[in-house]
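Here's the structure, in structure tokens; my notes come after.
Apart from one protein chain that is not included, each protein chain of the complex appears where it belongs.
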């Protein structure tokens, strides 16, 4: 359908390009990727988990990318990789199509006279760019994006569509931001005074390191005074909330719907499961794994995996057991007596 | 205030139109709906739960829609229905007003030359439509929507405002999508390679069946290779996250803020409570009910109601009992000794 679908690569091409070991016919050609189950002879597929090795017997794929241990089981042409999933990712990128993005600004875009847009950048329809903001070389600012004041979009960064950078947001190079994300909105700072809330001005910015990815409808608030910071290569899924003055270490990945409260610090190489919560003003060290929907209420100083919650049960059993939770302390005390 | 408010219907009209049994004066006319408590004589109200039957005594409503069992208690004109809530829904739709939507594209809309827009479709202000996308007959694309590449908006579909369809999103007929929803953004696919994340290209699409409804700020990611699929008549509330390659069966309804991780499969006629979580790569059979904020961590093979979590308590009691949760295993082991 799209232009990308017309590209064709042979097994020989791919082996050479990505340094993979070829087994079978170097001339086998593919024009796309597919799952093991759905692949046709003009598609490449992959096997990254030996558990599913049995599926190789029936796949119709033209080429299979897999590890050395599974190579015997490949029915036809194979590309052997040390890490088949990474090798697949690199190959699949060849078939990825991006919308055309001519350099320059669409006539409907509104760019403030004080903003600086690199001539090689693409500014899509209905975009607005505010005072003193800077758009770097080769950046892509898709339809409907709003860039406020004093923002920086790094070279090669890509704002897919309808992204908002409010104020003082600086994105590194090659940062990818998906639609609906809002970076640099006010943090939630309020003080009670004489029975009413007084807004505490939010004056900091947001700094996002090189190669970060920010999911759809994710929000990252500006700092109250200092900045909210994502170090390089942080990967955020959709609908994540990052409060003001949070700092997230390099190479940390966070799954969808996680809530991180203000001033929390998360280390490097952490993996935070979906819908987990992290309260404010705590510190999580490097290489911590939090399982889905757990709530982190205190600092974590040792790498490892952490969890909270109770197991899923049929509702009737759950009601009985949950009611007993209320009586736990009494039970323990009774035992002591 | 709006045009819809000027429409007037008599009890006789409504009985005939919807096949309801009339009791009382066929000439009683109403020009809107209201709650039992707030209704005035020119409004229609309904009673769907006999528990609230006592409120009939004091309602001032001109017409009450109710079940046969409660019909005696109606103070004035009544319409008797087998299912009063459905009958009310059908009647209330008469009073619903929609913004005017002339056929054709607003002059500020940006439609790619390769896109196909049915002449009867409405394309609102500040909309952009990308390459090869197709907008069906009678579709409504509200202000600020972004339709990317290779998308299809089915006949009679309605994108209220500021909806984004990124790439390869196909909406069935009469699909209703609320503002801020993002369909077809990249799934969260990353692979660790030499200490940094490598993005795994997301090449699939999103397929949404006929008569689905997608809530405000809900996100549905495109599949990694195959599509993410909602079968027909799936109803999603606001701020739901649907990961890549999820499949949701027909007539399933999901309440707000639910997170569904990648490759999960949910059956038909399921009801998922608000803020629940469903981990990836599991299967939930038909007719499963998940209560609010439960986490589904394994496949469910039997219809029924499922839950996790602990009951709400005053904080002091909760602290005492929650602390004991840490000691549960030790307690059980001690009993065995």
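As written, the chains take the letters A and B, and residue 1 is the first residue of each chain.
Operating definition for what follows: contacts are C-beta pairs under 8 Å (C-beta built on N, C-alpha and C of every residue); 3 or more make two chains touch, one makes a residue touch a chain.
Bear in mind that the values here come from a model prediction, so they are computed numbers and not experimental data.
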Residue among B:222, B:251 or B:265 touching the omitted chain: B:251
Touch criterion as defined above, residue of A:13, A:83 or A:226 at the omitted chain: A:226
Touch criterion as defined above, residue of A:150, A:173 or A:231 at the omitted chain: A:150
Omitted-chain contact residue, chosen from B:69, B:89 or B:103: B:89
In chain A, positions touching the absent partner: 108, 110, 126, 128, 130-132, 144, 146, 148-150, 162, 164, 166-167, 180, 182, 185-186, 188-191, 193, 195-201, 203, 217, 219, 221, 225-226, 239, 241, 243, 257, 259, 261, 275, 277, 279, 289, 291, 294-298, 304-311, 313, 317, 320-321, 323-325, 327-328, 331
Missing-chain contacts mapped onto chain B: 1-2, 32-35, 38, 83, 85-86, 88-90, 92-93, 95-97, 99-100, 106, 108, 124-126, 142-144, 160-162, 176, 178-180, 211, 213, 215-217, 233, 235, 237-239, 251, 253, 255-257, 274-275, 292-293, 309-316, 318-319, 322-323, 325-329, 331-332, 335
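In this section, only the chains that are shown with their structure count from here on.
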For chain A placed onto chain B, the superposition rotation in degrees, Cα atoms, nearest 5: 120
Distance from the mean Cα position of chain B to that of chain A, given in whole angstrom: 26
